[in-house]
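Removed from the display is one protein chain of the complex; every other protein chain stays in position.
Order as written gives the chain letters A and B; numbering starts at 1 within each chain.
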Amino acid sequence: MDILVSIFSTLGDQLQKPTLSFLIAGMVLAAMGSKFEVPEPVYKFIVILLLLKVGMGAGISIQSASLSALAVPAIGAAVVGIAIVFLGRWTLARAKGVPQVDGLATAGLFGAVSASTLAAGMAILDDGNVPYEGFIGALYPFMDIAALVTAIVMAKMAKARKLASSVNAGGTMTMGGTGGAGPAVPQGLLKDILIDTVRSPAISALLAGLALGVFADPKSVYDSFYEPLFRGLLSILMLIMGMEAWSRLSELRKVAHAYLIYGLAAPFLHGALGFAAGYVAHVTTGFSAGGVVLLAVMAASSSDISGPPTLRGALPEANPSAYVGTSTGIGTPIAILSIPLWIAIAEALIGW
Amino acid sequence: MDILVSIFSTLGDQLQKPTLSFLIAGMVLAAMGSKFEVPEPVYKFIVILLLLKVGMGAGISIQSASLSALAVPAIGAAVVGIAIVFLGRWTLARAKGVPQVDGLATAGLFGAVSASTLAAGMAILDDGNVPYEGFIGALYPFMDIAALVTAIVMAKMAKARKLASSVNAGGTMTMGGTGGAGPAVPQGLLKDILIDTVRSPAISALLAGLALGVFADPKSVYDSFYEPLFRGLLSILMLIMGMEAWSRLSELRKVAHAYLIYGLAAPFLHGALGFAAGYVAHVTTGFSAGGVVLLAVMAASSSDISGPPTLRGALPEANPSAYVGTSTGIGTPIAILSIPLWIAIAEALIGW
Partner (left out) sequence: MDILVSIFSTLGDQLQKPTLSFLIAGMVLAAMGSKFEVPEPVYKFIVILLLLKVGMGAGISIQSASLSALAVPAIGAAVVGIAIVFLGRWTLARAKGVPQVDGLATAGLFGAVSASTLAAGMAILDDGNVPYEGFIGALYPFMDIAALVTAIVMAKMAKARKLASSVNAGGTMTMGGTGGAGPAVPQGLLKDILIDTVRSPAISALLAGLALGVFADPKSVYDSFYEPLFRGLLSILMLIMGMEAWSRLSELRKVAHAYLIYGLAAPFLHGALGFAAGYVAHVTTGFSAGGVVLLAVMAASSSDISGPPTLRGALPEANPSAYVGTSTGIGTPIAILSIPLWIAIAEALIGW
């Protein structure tokens, strides 16, 4: 009981904090039909700065981190990313009215990571003076790439299997040699997806920041520019994302109800998976409680920037209204608004 | 005599201050035919940040303000906004070569408020360490909405009356029942204008900032981001507005001379009205001298961002070259350059 009381009181406090209140303000603006908008190039620039900041911060911290302290949460992040896609395959992708490729694309987006949600999580922890590992940003690509690659490979394999079975039905055996494991992944597909993902604006900005943090010495510009601007720009970004979420909601009317249920439930389920992976790292390598929260936030989040274009390129047959609508319209706001939940649970279970 | 001397010496000092010198630099650049320009999306973003800042600052201050201290200047602001439109109806809208709807639209813009001019006024007062009420930004929508709504309703009524009288001349009585007060305002018109104004980018950014300041706790991000960036971004904005003013001046060649006279005289007349309203609040509720200056600055200013699209939507028959040209080309620069005048008068009449 005490745990529940403490969770709810922490939740209440957090909802008044600036980061979340800007998100809500954005949703209210959109609901009011306001013509307020942040120009697209400014939005893109803010995202770039956040990604460079998160990457650079991680890169600077990696220099002083031990390999094992890093490896366990990184493997955990990748496993969670893959698990989320499998979960989506067994649930959403089998739901009534959901084409399998659309379901897998949606699960891929939900497994991938939103930089803004992660940044919001960091800002909220900073607000509460909760410490966390500086290298957290370096876990982002592990979960993000793992989820996107799994979803795309799975969708391509499903398509190949379908083709093969329709050909089989027609009487000829062409690809039947692979047995129960289904058709082999086409040669080079994995490499192509990996290259595409690494080249995507978000991942490459993050990796550039990471490399600068590890190999160069950007501490001065990080402390004087990236770090101080971070909070302010994040507040603008939350405003934009709140408006975007509201306006995307309407797109969901055109698709099956299953998306709505998935979008509402998945952030909590995925966050719990991430929390569990973080907890394992906490027990085995002393991963901090703040780090556990951020791994849960990453898992709960769904990709808003790098994911959609990657999926559009790799799976042109999937319906963007379905996966972008579910992710941006429901998944992202729920993931951001549920950040205090993970904080409250971590405080109750682990303590700072 | 002493008062005049002190007014002129204060004026001289202020013209060298950064805010005004950037405006003048912009005008010189445009006069030189410079190809210098600040990209449109950046301009829009700067305005958004200023409006959020002004709104948020007001919202934070409202929490500690007494209702009466707020109500008197707010009513004063609304009355001034309405009075300016009536003044314009009796002068500009009756001038030779000025169609009534164009005159009313121009008066509406001059009654509405320019966020950049208000921000410039705040920055100049800050420079001189002159205190003013933090909630000043909350007066903005009272004057702005009052003026725009009055102008639009008046123009619509004039049109309806004209139609009615031409119909009357044709021999049939259709709307004659309203007597001397003219035809009634069409059902729902007032509500539509109000909704449109509140949804306009400027007013909704200001209201979002206001709501965040009142209901959330954005003090940390306000102090670390919005407040420090304010001055710098304002200097860029002044540069843009100086260039814009110069280039708009040429549009005025196409319209009647009355606009030129109105544009030159109105900021002083309206500023005096605002000053008087502020002075009443000063005497009755102890409204500060700095607040009186800012109410004068608001009244002297004419809307540069939210006003024009609102008018274009509501009064498509009015000529934008006339009202935007007069406002942006003459009204705004005169209003900004005359800020030191109100400071000098307040210093002489009230003292800090």
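Going forward, a contact is a pair of C-beta atoms (placed from the backbone, for glycine too) under 8 Å apart; a residue touches a chain by one contact, two chains touch by 3 or more.
Bear in mind that the values here come from a model prediction, so they are computed numbers and not experimental data.
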Touch criterion as defined above, residue of A:216, A:264 or A:283 at the omitted chain: A:216
Options A:9, A:165 or A:224, residue touching the unrepresented chain: A:224
Residue among B:190, B:229 or B:350 touching the omitted chain: B:229
Contact footprint on chain A, counting only the chain that is left out: 39-42, 44-45, 48-49, 195, 198-201, 204-205, 208, 211-212, 215-218, 220-221, 224-226, 229
Positions on chain B contacted by the hidden chain, ascending: 16-18, 21-22, 25, 28-29, 32-42, 127, 228-229, 231-233, 235-236, 239
